[in-house]
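A protein chain is absent from this complex, but the other protein chains hold their places.
Chain nomenclature is as follows: A, B and C, assigned in order of appearance, with residue numbering initiated at 1 for each chain independently.
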Amino acid sequence: MFNKILIANRGEIAIRIMRACRELGIKTVAVYSSADEHAQHVQLADESILLGSAAPKESYLNADALIQAALASKADAIHPGYGFLSENASFALKVESANLTFIGPSADSIRAMGDKAEAKILMKQSGVPTVPGFEGLESDDDFKKAAKEIGYPVLVKASAGGGGKGMRVVNAENELSEAIESARSEALNSFGDERLLIEKYLADAHHIEFQVFGDKHGNLVHLFERECSIQRRHQKIIEETPSPLLTPELREQMGQAAVAAAKAVNYYNAGTIEFIVDSQPSTFNLQPFYFLEVNTRLQVEHPITELTAGIDLVQWQIRIAAGEKFPFVQSDFHQHGHAIECRVYAEDPSNGFLPSTGSLLQFIEPHGPGIRVDSGFSTGSEVNHFYDPLLAKLIVHAENRETAIQRMQTALSEFVVHGVVTNIDFMQAVMAHEDFAQGKVSTRWVEQTLRSLLPDVQQQADQLQSLIAAALADVVFVGSKSQPAVSNETDPFNPWKQTKSYRN
Amino acid sequence: MFNKILIANRGEIAIRIMRACRELGIKTVAVYSSADEHAQHVQLADESILLGSAAPKESYLNADALIQAALASKADAIHPGYGFLSENASFALKVESANLTFIGPSADSIRAMGDKAEAKILMKQSGVPTVPGFEGLESDDDFKKAAKEIGYPVLVKASAGGGGKGMRVVNAENELSEAIESARSEALNSFGDERLLIEKYLADAHHIEFQVFGDKHGNLVHLFERECSIQRRHQKIIEETPSPLLTPELREQMGQAAVAAAKAVNYYNAGTIEFIVDSQPSTFNLQPFYFLEVNTRLQVEHPITELTAGIDLVQWQIRIAAGEKFPFVQSDFHQHGHAIECRVYAEDPSNGFLPSTGSLLQFIEPHGPGIRVDSGFSTGSEVNHFYDPLLAKLIVHAENRETAIQRMQTALSEFVVHGVVTNIDFMQAVMAHEDFAQGKVSTRWVEQTLRSLLPDVQQQADQLQSLIAAALADVVFVGSKSQPAVSNETDPFNPWKQTKSYRN
Amino acid sequence: MDNFMKINFDTQTLEINPSGDNYVASMDGKTVSVQIIRAEYGRMDLLIDGKRVTAYVSSDMAKRWVTINGHTLMLTKTSGAKQGVRHEHAGGLIAPMPGQVRSVSVSVGDIVKKGQTLLTMEAMKMEIRIQALKDGKVKSVFAAQGQTVEREQILIEMEE
Partner (left out) sequence: MDNFMKINFDTQTLEINPSGDNYVASMDGKTVSVQIIRAEYGRMDLLIDGKRVTAYVSSDMAKRWVTINGHTLMLTKTSGAKQGVRHEHAGGLIAPMPGQVRSVSVSVGDIVKKGQTLLTMEAMKMEIRIQALKDGKVKSVFAAQGQTVEREQILIEMEE
């Protein structure tokens, strides 16, 4: 087993990985940019190393600085977390070349899954259902013929792509040429590769992914699905498992497909096979689900799998990377209860979900049975504009979906964040929505339903209460400041006793 | 379902019950003594009612005041928690007579299980194994004959008893008469009832209990065991499930016995059947396990069952009390992973585990995946001498026992309590002990092993570090007090921004 | 009426009068009694018209953050004089979010077309293009490449 691991990340995921290390008796090295000097992940690690300035490419994306830090601190391995360099095959190679262990899949697996066209061809060969479409076309005529065969609407997208870049929805033939041209140009600019693929566009689809996990000795299982259809700006905000859409039969089929997909690239460590699931598969006589892509890393939403499958994914990532055998087989795993994750972002749903920055004046996390909070902030932390505005992941686990929703509603109502605008009220509105209760939520649902999800003007009573509280706070707390309330305390020199109880 | 529930308790269990109510959409009424005016359970309830002065019999044991409070606040039901009036049959009757619902079993079930002799006779009739012995004896000669038949050492104990009162271990015949006499006198003083029973004394036994749960419609299941052998002063401090001692066959047998025991008194709601399990059953050719007693209420250690059985016991207590059917059958339940609870007490293991009181100067609970803290205190809370010194229950859940122990060790090391002496270091020593790792811990283990569990004199390095930190704290924090560090803040009038980061 | 207090938040005016140990609050002709049960650590337990209300309150300059029943409001303390005048910068193009300026494509005096990209910003995973809202001439450029800007900071001003 490793003695020391460098965690090439920041925020909640760095802290999550540190906890796993600590439980396994492994020392941790945090890395940080100049903007994160006081960040929580720096305080919690055994040691910490400054990488560079705030801009990601100078710090968390600086592969050489990371490897240098690992060697200088005598770390045995690097855990990349998610985002940043976690899906960068050349980083994984560089790590191994420095005689360090990369905690993740092989560089070959990462590379094979990075190219959308190559991945899709590989999946077809492995018998995994893919969205009907064609790769390797060049002339406009070929694209027209293909689109006609598939049936409009279709999607053209960059072969080398990702993140929605070089992607166009085409509703009719007369839009096709222009869409191809603009997608090609964007693809060339973004990836240096103008190749496109074309496929059926599934408008009202669900995004459902399967967790896979394997070791370097050929053992590989899936750990069931995560329903991730609640998205804004093509990014997930709420995930749950089990998916209300899946029947046991469909789950079984998709799980087998996920394992087949992973085995096609000799996958090991944690990975996620994303599928698109058509909620009306009968309409076009299509398959119920299709392969979308593979995320060759730990996923943000891994906790809901941990809770329902009963396994610590991060601990096992580390053990597998150290060469241990994964001792479980598929039949060892069952789904227990229901788990939901809400991503608490510093962002303003009323302002197009754009990020909000500032200093956290209060940050009170909910706690209680069945509530887990994976967080990277506390009162006093600064939320800056350099990085992803994820403040915390609020995760609940309960015996069934209804109880889990109630638990999430209670927990959300107890999460207090002052200093930045958050999406907490927005997620509360989603939890209370009938469509969500019925599990009828596709990836376009937030966009279509947004207006009704934005905070109502509060009832006059509530509004008045807030105004009264704000006004009195100035009186009470400022008053107690000029007359420090420490006089009745045991030690007036104890500097971290705060303003004491105020009573009339 | 109820609209409002009065919680006739305090501390962590009152807060635990409030969470369940909140998730079910039920309003809560807290009750408190004058000593608990600022207690957390009062702050978290929807409303709160003062019962009386600090002494329990004036407040939390005052049945009439409690019922009055429930009627005045228009509550529909009373949840008694554990301790106080939770196992008082006449209180349960009084509650029902006031047209309120008692959230627990029937007064008849409570009464039937309150008398140890009666309960033991009932269990024998129901085919549940009991410790070999006799009830209803009167003359010394009868006791002598019985003791001879059972074989020394024997135990004489009060029929009406509980809590170790009127209980004597007798090692040889010449001690018997004196033991009977003193036990009788103590029993008479404590319970107004001098009847004694005699039974085999099992010295190196394990205390293993089974959770049972049933509804008012005759459905009743067990939810597996809890190993509770780590005790001091005859009170549990560490519990876990599954028990390392039980084989699947023994678990099955004991589960069936627990269900039989509960059915014998038409039990409903949550209850616990305590068994004593002899670790060397072959020695006297005895049964491997015996019925000990029934706890007719929610148990302190219920969270470890919630985590491994995947059910919210408090929510179901409330639902069952409201008349709902329990929708599960025995085969729906399986044990998932391993859970351990450590009871964090304000007590000094080096001073005979006697309680420690004071103001909590710091109270930092650990948080992380698989960690649950059920707590009733926070920084600034007062720990007084009127009530049980339980500060918090630290509960971990992991995929197996080894991982659970590692998780508990990490969590204990992150639990910071200043202002009162706690048993945290003591529990850390238990977790690290080889006997515990091997599951070889009987109810007398703490007593026998105590010396090696008490904190060592810390290594010189650690000691020096602590002295340095204490000395510098005076410099740093007092320094920052005389020169408030708010000058560089956005708002110097914000009174709850604390001492800011100090840097050289 | 010694302790009479008038406080303006955004467009609303609240009056608070001490009444014995308690307070009376009025707004828009509506009057409620208020009692402070407990106040510490930025949390207040109030009795408003006999109903217990727990409010979390934070202050940052003129801003007040208030959370009641899980809902958070951000209020701005104002002088009460003129309302609704903030950020009235005729022809000004403002940053929709905090971030860093990646590139500035125009200079003072440039003639631009509606929809033309004048400036690009970057924040977290996103690129944001600031485009001309109509044909016109650039009056001032307030941002340079690499500069960090706040939300609602004016980046470029157009001639009217």
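As a convention for this text, contacts are C-beta pairs under 8 Å (C-beta built on N, C-alpha and C of every residue); 3 or more make two chains touch, one makes a residue touch a chain.
Please read all numbers here as calculations on a predicted model, not as lab measurements.
For the omitted chain, the shown partners it touches in the full complex are A, B.
Here one chain is not drawn; of B:1, B:72, B:203 or B:472, the residue touching it is B:472. Of the candidate positions B:412, B:430 or B:446, contact with the unshown chain belongs to B:412. Among B:159, B:272, B:381 or B:428, only B:428 touches the chain that is left out of the view.
Check B:52, B:153, B:355 or B:439 against the missing chain and you find that the one touching it is B:355. Panel shows chain B; residues 55, 163, 233, 351-352, 354-359, 361-362, 364, 384-389, 412-419, 421-422, 424-425, 428, 455, 458, 460, 462-477, 480, 498-504 of it touch the chain omitted from the view. In the full complex, chain A contacts the hidden chain through residues 38, 43, 46-47, 380, 490-491, 493-494, 496.
Methods note: only the chains that are shown with their structure count from here on.
Here the chain pair with the top count of touching C-beta pairs is A-C. Centroids built from CA atoms put chain C at 51 Å from chain B.
If you average the Cα atoms of chain A and of chain C, the two centres end up 30 Å apart. A straight line joining the Cα centres of chain A and chain B is 39 Å long. Counting only residues that touch two or more partner chains, chain C has 38, 40-42, 58-60. Residues of chain A in contact with at least two other chains: 359, 361, 474, 477, 480, 498-501.
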